[in-house]
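A single protein chain has been omitted from the complex, and every remaining protein chain is retained in its original position.
And then chain A:
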Amino acid sequence: MGLKAPHSMGTTIIGVTYNGGVVLGADSRTSTGMYIANRASDKITQLTDNVYICRSGSAANSQIVSDHVRYFLHQHTTQLGQPATVKVAANLVRLISYNNKNMLETGLIVGGWDKYEGGKIYAIPLGGTIIEQPFAIGGSGSSYLYGFFDQAWKEKMTKDEAEQLVGKAVSLAMARDGASGGVVRTVIINSDGVIRNFYPGDGLPLWHEELESHNSLLDILNASGPEPMNI
């Protein structure tokens, strides 16, 4: 069954800049081998008030890397006396990723907003390269999105266009990648702060050959009892 396989996040993670900030998006599936260990995980974790990180690859490695970076960033913020910039956060992630490249297996996307550069996205794939990009995709589901972004991405989008683009992209990847699924989580970071959104699986648009979901079987099982939990 492969339950002994390390906890890995198949994943689709996306980071997109827009006119005034960034939108980060991710699916929510964590698998051990072929079993889904957590169907509602949160892969977008906070590093500071204005910088978030999307994690993919090995769950343990990415959690530990983000814990270490959060700790160093906290010290850095105290010593600096003002909020850390996205560039500093991304470089801290890069240093840990690169210096431990033999032992780590994580692909990360750092995104945030600071007052000097505005919204920025940095991708740090396996190996520890750091690339600043207007949009970044990562994880196993990203293979299905390269063409989509080439066509759909444009500069200077508004906040709503960017969030819709991210939601659509994650849901397309979830439709084709077995290792991505669950719900779509998005985080919007701009000068006003951070907004977290959550789109449950059955609310997403249906793509080619997908059928409408019916809960009818569960309703039969629970005719007299209360509604089963819906994530």
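Going forward, a residue touches a chain if its C-beta (ideal position, glycine included) is under 8 Å from a C-beta of that chain, and two chains touch if they have at least 3 such contacts; residues count from 1.
Rule of thumb we're sticking to: contacts and distances are computed from a predicted model.
Not every chain of the complex appears here, and the one that does not is recorded in UniProt as "Proteasome subunit beta", selected from "Proteasome subunit beta", "Serine palmitoyltransferase 1", "Nuclear pore complex protein Nup50" or "RNA polymerase II transcription mediator". Interface note for the absent chain: among A:Ala59, A:Leu73 or A:Leu145, the touching residue is A:Ala59.
Among the residues A:Asn19, A:Asn38 or A:Gln164, only A:Asn38 touches the chain that is left out of the figure. Residues of chain A that touch the chain left out of view are 1, 3-4, 6-7, 30, 32, 35, 37-38, 40-41, 58-60, 63-64, 218, 221-222, 225-229.
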